[in-house]
Structure formats: C-alpha cells, structure tokens
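Missing here is one protein chain; the remaining ones are kept as they sit in the complex.
Which chain is which? They are A and B, in the order written, and residues in each are numbered from 1.
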Amino acid sequence: MLKKIGAVLVVGGGVAGVQTSLDLAESGFKVYLLDETSSIGGVMAQLDKTFPTNDCSMCILAPKLVGAGRHPNIQLITNAEIKKLQGEAGNFEVTVAKKSGYVNEEKCTGCGICAQKCPIEVIDEYNEGLGVRKAIYLKYPQAVPLVYTIDRERCIGCGTCREVCKADAIEIGSEKETVILNVGSIVLAPGFDEFDPNLKSEYGYGRFSNVLSSIEFERILNASGPYGGIILRPSDGEIPRKIAFIQCVGSRDAKIGNNYCSSTCCMYAIKEAVIAKEHNPQLQCTIFFIDARAYGKEFDAYYDRAEGEYDVRFVRSRVSRIEERPSSSNLIAKYVNDKGPVNEEFDLVVLSVGMNPPKHAEDLARVLGIELNEYDFCSTQTFSPLETSKPGIYVCGAFSSPKNIQESVAQASGAAAKVAGLISQEKGTLTTVKEYPPEREVSDEAPRIGVFVCRCGINIGGVINVPEVVEYVRTLPDVVYAEENLYTCSQDAQKRILETIEEHNLNRVVVASCTPRTHEPLFRETVRDARLNIYLFEMANIRDQCSWVHMHEPQKATEKAKDLVRATIAKARLLKPLPKPLINVTPVGLVIGGGLSGMTAALDLAKQGFEVHLVEREKELGGNLRHIHYILGSEDPQQRLTSTIKEISENEKIHVYLNTELVDVTGYVGNFRTTLNCNGERKEIEHGIAIVATGAHENKPTEYLYGVDERVVTQRELEEKLAKGDFEARTVVMIQCVGSRNDERPNCSRICCAQAIKNALKIKEVSPKTDVYILYKDIRTYGFKEDFYREAANKGVLFIRYDNENKPKVTQENGNLNVLVWEPVIETSIPIEPDLLVLSVATIPNPDNKRMAQMLKVPLTEDGFFLEAHVKLRPVDFATEGIFLCGLAHSPMFVEESISQACGAAGRAMTILSKETLEVEGAIASIDENLCVGCGLCVSLCPYRAIEKDEKGTARVIDVLCKGCGTCGASCPKRAIMIRYFTDEQILAQGLAALGRTPHD
Amino acid sequence: MTEFEPKIIGFLCNWCSYAGADLAGVSRIQYPANIRVIRVMCSGRVDPVIVLEMLANGADGVIVTGCHPGECHYMEGNLQAERKIKMLKKLISRTGLESERLRLEWVSASEGARFAEVIKDFTNQLRNLGASPLAGENPDKTILAGIIAAKAVAGASRLRTLVGRERTLIEEGNVYDEKVGQREFDEVMDGSIDAEYIRNRIHLLVKDKPMSVEGLAKHLGLDPKNVLRHIVVLRQRGLVSLDRIEGEDPLYIALEVS
Partner (left out) sequence: MMFMPKIIGFVCNWSLPVGVDIASSSSIHGYPKIRIVRVMCIGIIDPSIVLETFAKGADGVLVIGCHPPDCHYIEGNLQAERKIKMLKKLISRTGLEPARLRLDWAYASEIERFTKIISDFRNQVTALGQSPLAGERPDTDILMNIKAAKAATEDFRLRLLVGREIELTEKKNMFGEKMSQGEFDKMIDIAIETVYLRNKIYLFVKNGPLSIRELSKRLNLDPRVVLHHMVVMKQEGLVAVSEVKGTTPLYSALGEARC
C-alpha cells in the first residue's frame, strides 16, 4: 500500500466546497480547492436572499469566502479542471489543467482600473446576461480570490489593461498549465447546473422577453443586480404588477427525462415571491405548483406566512402553455382549475428551473472512475450518502442529489469528517504553521505611529491628493513616520513596512487604503512579522468609502481622507497590545444519544483517533433505526444496525454508556465536564466537545379512532406487521399529515410521505391485489424519492388529496371501518371501507429536549426541536461553541440525511478536537469586577453564553466563547465592561478626531 | 455662498453595513462626502453615551447602521441597537436638539446603492436642518447643558438596565413569567427618561452654584413641586445636599461623589 498523504483536493468552490475546505484546513490538512471558474462562491454568491430566514446571501457567504481565500492551508486553484487520476485511497495523483487568466495572482491587487479602461463589453454571466462586464473582469465585486481575469474569448488584445495596470500584473504567458497534485483524498462538490428552460418550449423562454428563469429573477431582486433592485420587465422596463411563478420546470418531468424533484424550487419560488412583495407591496404573485414541497425545518411556517401575511396566491395547477400578447408583451398562462380551462394574463413569468447535474459530470466521472446514477448525479447509497463508488473519493452538496444550502453545508462538514477518518494519521504533516518572532514589549513606550497611505494605482491617487494627506499626517501627534505607496498591499510595500517599523522603532501602524474587511489580515501579519502585536494596527478606508464614492469631488475627498486618517490615528494612539491566550483542548468527544446519528458521529470521531463517550438512555443502542425494517432502495437497515453496533463495540476508542442520562454539564469549548448517571451510579467525564443526537419520537395520535379500533395503526406499526409477515388486508387507507401541518404543529414531518409510499410499495409487493389509498395534502417525495411516488402510482396506489377544511372522516359502522374522503376532482365524497387504516403520524421532538437544552444552555425552536446556530451556514453547530447537533434532534429527516448530519457534526467537532489548543480572540469583552454589581444583564444579552457569574455573583467573560460583538459593553448599566480594540475611549477618540476635536475638549 | 455642509459621524457594523458601504464604493455609487465612518463589530456596540458625546462635540448628525433584523451576525445585537436609539431619540428630544440628527438604518452587504441613498438622504436632511446648535465656537449653552445631562442619564444604570431588558421583558417575560406590553413598557421608559433627565439637569445646575427649588424651577421651566420631588430623590441618592438657607429658601448643592 502506498503511503498516505495529508492533503485533500476539493472539487468545486461553491458553499459546500468552501465549507469542506475550511473544516479540513482547520483540522490540519492541506487543501487544494479547485474551481472551474475564476473565483469561488458558486451559485450562492448569485442569490439575493436565502430561505427560510431571508438572510442576505452575500452577507453570510462573503466572510466564509474571505476565510477560505486567506487560509494558510487552503490553496485556491481557479479556472481549472481535472484531467487525470492515478493512485488509490490515501494516495492519489491528480493532473489538473489550469487555464491562464493572464493576470499574475500575486501581483493583482484587485483595484479594477483595468476593467474600467477595457474597451470591450461582454454580457455578464454573473448577472445572468442582464448586465455587462468587461473582457477583463472580476466575476462579482466580492469575488475571492480578488484577482481579475482576462476573458480570452472576448479580449481583442489591445493591451490597454497592461498599460494602465500600475501593479504590472498583466502577464501574457502560456494559455494553459498543468499542475500535479498529490493528495490523500478527494471531495467532490461541483454542485449543479440550472435546467435549461429553452428545452420547455411551451413556456416561451428565449422567445418572450418577459419569461425569465428563477436565477435571472434572483439577480433582478438583488440590490446590486442589473436593475439595481427594482423589479422591471425586460421587454419595456415597466414595473410588473402581476407575476406568475411556474414550478417544476425541468423537474418531475418524464418527457424531458428529469423524473426527480429538484427539492429546492418550491421554497425558492416562495422566497422570491415574498421578496418581490417586499420590493413592491402592490405586486400580485401567483405560484403555480403541483405539490408544495415545503418539507424542511420551519419551511411550512414560511409557506404559511407567504400565503397569509404576504398574500402570495398559490394555484395548484400545471400551466400547459405560455403565450405572448404581442401588443403589450404581456403573457397568457393557460391552465386548468376546478372550473375548467383558464387563460390568465401576467406581466412577467418566472420559471422555477430545476437542478441538473453539472455539465461536466460525465467527464468528471470518467476521469475519476466514479459511478453516476441514472440522472447523471453522483451515485451514493442510503447508508453511505457521502461516499462515491470509489474509495477515498467523497461527495457533498447538490452533486449527489438536488438539495438546499443547509443540507449541502452539513454534508460538506460530513465529507470533511470522512476524509479525516481516512488520512487521520497524516494530520498536520503538510500544513504550515507560521512561526512568528517573539512580540516586542511596547506597553511602556509612548506611541510611535507609522502611517502608510496607499495610492492604489490611481484608484485613490487619482482622486485624493495623497502627498497632501501624507504631509498633513506628519503634523499629527505621535506620528513619527509617514509615506505613500503605489500599492501598500504589494509584496515590496510589505517589506518596506516591516523595515520601517524596525528602523523607526514604530509601535503603532496605520494603513490608509482600502477596506479592512479584505486587507486587515494581510497587514496584521506584516506588523506581527515586525514583532508587533496585531492589535497595534488599524486601517483607514480611503478608497471604498472615500475616493471611489466621491470621484468628482477631489477636494472634499481629500479633506475627508485627512479626517478619516486623523480619526484612525487618534484611535491608534490608544491601542494596546492584546493577548491571544491559548487554552487546552481535551481531545475527547461526548455524543449524547445512541441512535443512528449518535452512533455515526461517534464512529466518525473514533476513526480519527479521538476518544468518544457515547451515552444512551435506553438499554440498547439503535434508537429509531430499530423500527426500520426496509427502506426505499436495496439496503437492509437491520443488518446495517447490527454491523454498526458491532463496529462500535469493537472500537476501543468508544465508551458506550447504556441506561445513562446526563445530570450536569459545566465548562466550555475544549474543556467540558459532564456528570452522568449510569444505572444510578454517578460518573464524571471530561470532554472537548459535545454532540447532541437525542433523536425524536413518533407521535401517538388521538384521532381517527387510533387506540379505539385496533385496525387503526401507525406507519411504523404497519411496517412491523409487514416485516413479521402478518399483514393481511384487501383494502388499506393511509392518511398523511396526522398531527403535522395543523394548528398545533404547523410544520411538516418530512419523512411520512416517503414512508407511506415505501409501505404501500411493500404491500403491493407482498399482496398485489390489495387496494391502497393514500390520502394526502401534498406528496413531498423530493429528490430521487419522486421515482418511488411514480412507481407507486404506476402500481395502482391511489392518491387522493384532502385539505384541512375537508379532512377525511373515520367512523365505525357495523363493525366496519368507514373512511369518507372528499375527492376534489370529481367533487364528491367517496366512502372507503378499509381493513386497515394507517396513520402517517408526526415526528415529535424528544420530550427530554427542554431539560437537555437548559443543561447545555442551547436553544430550542418553538416546535421543541434543537435550534442550530444558523439555519443556512451552521446547520449542525449551536451558537455556543463546542456543541453540535445532528439527526432527528435537529428536525425530522431520513436515514441518509441523519447520517450526513451526524458526519457533519463530527466534521465540525474535529475542527476543535484536532487542535491541541484554541487561540482566544484578543478583541473581546472584559469585565471590571470592581465595577460589576452582578445585575446579570450581560449574561442574558450574550448570544454566545460567553458571560457567566462567578461564586461572588460577579459577571465574568469566558474569553474563548466571546466573539467581541460588544453589545454587553454598550448595555452594561455600570459601564463595567470594556470591549478591547473597540473601547469607549478609543471609539470616542476616533469620533472626536473625525469631528476635529480632541478628547480634552 | 457655499451651502452648509453637515459633519456626520456614522457607526457601521462590520458585517453588513460596512460591507454595504464598501460595495457602494466598488460599484462607484457617488454620495456626499460628509460622512466619517467609524467601524464597529456590531451596531449593538454603539454606546448611547458615545452618540451623545458626538453630538455634544458638534456633530451635525450621527447615523448608526446595522444588519437588517434577523440578519445580525451576532443574532440580535442590531435589535439591541434599535432599543438604544429609540431611547436616545426620546432623550435628545428633551434637550432642545433635533432628534432627527440621530438616525438608525439597516443596510445589508448587498445594498451598496441603498447605503449611498441613505447617506444622501440624511445629508440632505441635515443640510435643510442647518448646523447643529452645538457646532462651532459658540454652542448653545442651554442645549449643551441638556446634552450633558442626557449623557449622564445615558451613562447611568437605570435607563441602561431598562433598555437592556426591554426585549426580554416584552418578548420573553419578566421574573414572574409575565410578558410586559410594549405600551406599558414605553410608559415606564418615558417616565424614567423624564425623571432621570430632570434630576441630572438639577444635579448639573447645583454643581455650579447652590440654588433654591424656586430658582431651579424657574430655570428649568418646571413646577417647583416637581423639582422638590426630584431634589428629595437626589438627596436620597447622596448626590445633592442642603448647602444653606437663604432667607426662607433652602439652597441645594451637588455633592462630590467619591
């Protein structure tokens, strides 16, 4: 066997690829992150908002992209594709072809002057063709890496960019280069491609200007999109009053071969309708749909709000055709409702396009030797959702099945855990830990400030009189050195800063240039190299927030720049070196709950060599999996259960505690101490992280004669019967949404539709003559499960829709069960006399969640499930660091989803456990215990539980948990809390200096 | 004649608004050059005292911008900021300074155009409002005294506690597990602002020289009975004591707090 390699190749720089890369890099692996385009970010970077929280997509994504771009152990390889693969799991050699962008990535400062001067306009793909870019371009303003690229197809080679580039970054070298990467494992996250709506010619996309795809509409909604956030019709620039959204364009469509459901379109259409209404409350939005697949956590609540609060109209009908009225370019949607055919006019039509596998899926599969499924998505198994058919190559995100952001992110962390399990011994072998010289003690010195003012080519220097600013700065107190640079961020300028610090014995450094959001880390590193604490550095933003926004007022811009630099210097004078202490990490995990999720998480941690305590309340492991006897697909769940339990018992790293409950949890990330009650015996364990996998329960219904008539059973009870072979019935009726999607529990239980279909298919298998009726609200067989829905329908399972106003009525008459259901198509009530009535009951949260939540100090949703830190980007984290969640404790989900999340939780946990020590952020809160009166306000305000009261009742910051937001300090009744690096004194000095006053005024 | 150009201090949260302001730059969206930005990690970090300090020192306007509700990088620091600004506006309106000089706005990272629009609008609003009475060499003494008193109020524990607890009290309930109504809370808040503001005005006045209830009432344009009630509280708090009796009038003076 070849020697394993501690490096990983991640293919695809969308949100999933970025998350995998960050988790792996944080855990000690070298990561190559490859993207076929010029920057990372993927589709999420194009989105306006994300459901169900309506979070601004770029706001939450950009920090992650910057993080990946600057991570010392992540190397971005853009404009690249894989050409060849050799080797085996643990030791692969990958040949990558990298297209040149003709811009030196080291030298380009991203200033953008080249694009400004480029004479060639090109249709902008990022804005879906609705705007323009230049032939030298950045995919989008926040792009990472911040390096311009020449679009060779469009560039005429006029050389203007080369002439205007002050950084000399344009380099005309060879068109392609070949890169050989040696990696231990590969994670595939190439995402998806949008379905091409041209293929649905009946909707007129491409022929009618006012028929748009959903992603085009997403760009239109975006404030920085082509229309500046005003919704306009492309035909004439008018603001539409009536918009139709058409669902399932390229999904659930046998004609075009995409039988599957794209899983996300219902929700994103609802989101787009809601956001459009927010733009323009008079707007009428209509969504034409077949089944509203709002299956995820709190999705139904969002759906309800769209209908109730936002007045979005939902029409359950498939639009057969769109026609254009040539005089007005309005569109006529032809559909059928319960009254007959309808022609309805709209100003704009948005096609909710589905997800296709990525264009290059087949090439990728051939080169890598992995299997694709019948739709050309990556083939995976239910019990190994993150593994491709080839050992050592893992998959996450939409490439394995259409899925939303949160599930992609959870899978991404899961794939990272899988990789780590494979090459854990190589952790840290290829990563670089930068060594810094010891810090110089400056506390006793008077401030000696050095100021570097950047011209940014002509970006700053073309507007602001930089020499004048430098001259002015020299007159300010404590400034001992000032100079201007062509590009302060260039490598030679960094060297100069370093030397200048030494030469002039500077102890504070101010750079006046662009934004700290992208460049602060770079300068901090430079001052640190010069033996200064990083918090002795501060930045003034005289480009993005000055020269660029006052281009026609050079004088005012110069005055403003002086004010901004003066204010920054005023703050810099008060800067203090801040310690970044290290805390030890106990490399041990605690997993709470021994069901499928808990066992999976425990195994994944153990495979990486971490000790794990696995705590289970019941007398045996397995949880809900013990009741699952077959699945949609070919695997045998009971066999998997047995083998998993065996694997756990054989793994000496895992300590299983049965009949055990948690009694008390203290401590914080890296250093938890938990008291267990094992069979009445107390035991204390120490651990660095905790994973909550406490599962959920099947609700016991109180309606439809359940418990009264023994012919009324739950799906699980039916499954038990089928598995034991004592099923016998001529007519079976299944009722969906029993206890879900009602007033008491507004949300969907997600798994019951597929569960019903699974059991219906089983019935048809063992007893083909049995009539099966499924009474449903919406059939939510998303993703590839749609195939089983179709199969069930083909095998004669009858699906009858009902709604809350017309729920089925179940009675007992003459010893017979009688179900009366309203059939909406023929508008009559149909009586059915089943021998068996099966209820698809709700999945309800574990009743113990409340107690557990209090003990761990983590929140619950209104429904009583655990509430993650961020729905989209931190789906398996709690806000409290070091605690994670997965599986049914999070929300109802399928086996493969539970496994993905469990691996995800293990992946997130490993980023902590892999470190011997955690570095504490320096810019955090600290409490003056002499001033604190112990009122506890800060404790209740802190979202991270980073403040606790000590024995004396005084509040104390748990440094490692504090994120430095500063809300506690601004709120403390006694003003006893100092926010380091943003102290009252510093902010005040900065503000007063900006106003031209000194703090002594 | 050149038009009046207001000086504006902007407190921008790092994650949404500062990024939005950067995007305005990247998109080259032009706006007036009057704003001076101070970056803070979260809008919740903006201490009411600092805002008042800016106004006291002649800022013609102060704008705080944060993430849209529900999008805060720190969960709900922006909502805390909202409560603080609401309280501040009430406080400022009592000083004679126009409370429109303080503004709170939500700007996301993709709203570069909106940021520019907000700044343009605020600048124009301030241009119309004219220079702050506290700007320049000769600030309005009465208003300044008011702002200084407001600063003392904003720095003291009573209002800070109320503001800090507002969300919990209204949305989660008090120690008796009862939710407090917004109106009910506002009444308590308004009463407290009034009382604390007057007390601090009194305290500041008697810091300079001993004054009688009559004299204070006249100066503050208040009912003497009202003033006396506050003097009683101030004496209880040990902030004011009887200096001497002049004629029939007791004169009060501020105590130096150690």
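Note that in this section a contact is a pair of C-beta atoms (placed from the backbone, for glycine too) under 8 Å apart; a residue touches a chain by one contact, two chains touch by 3 or more.
No experiment lies behind these values; they were computed from the predicted model shown.
Of the chains on view, those touched by the hidden chain across the whole complex are A, B.
Contact with the chain not shown here comes from a single listed residue; of A:S235, A:S547, A:T586 or A:N759, that residue is A:S235. Among A:R162, A:R440, A:K576 or A:K857, only A:R162 touches the chain left out of the display. Where chain B meets the missing chain, the touching residues are 27-32, 120. What chain A contributes to its contact with the hidden chain is residues 117, 119-121, 130-132, 152, 155-160, 162, 170, 172, 209, 226-228, 230, 232, 234-241, 552-553.
Note that in this section only the chains that are shown with their structure count from here on.
A separation of 38 Å divides the Cα centre of chain A from that of chain B. Chain A contributes residues 48, 53-60, 62-63, 112, 141-142, 222-224, 228-229, 515-517, 541, 543-546, 548-553, 556-557, 559-560, 563-564, 567, 879, 923, 933, 935, 937, 940-941, 943, 963-967, 969-975, 979, 982, 984, 987-988, 990-992, 994-995, 997, 1001 to its touches with chain B in the complex.
Within the complex formed with chain A, the chain B residues making contact are 7, 9, 14-16, 18-19, 21-33, 36-42, 44-50, 53-54, 57-59, 67-68, 70-71, 73-77, 80, 84, 108-114, 116, 155-158, 160-161, 163-165, 168.
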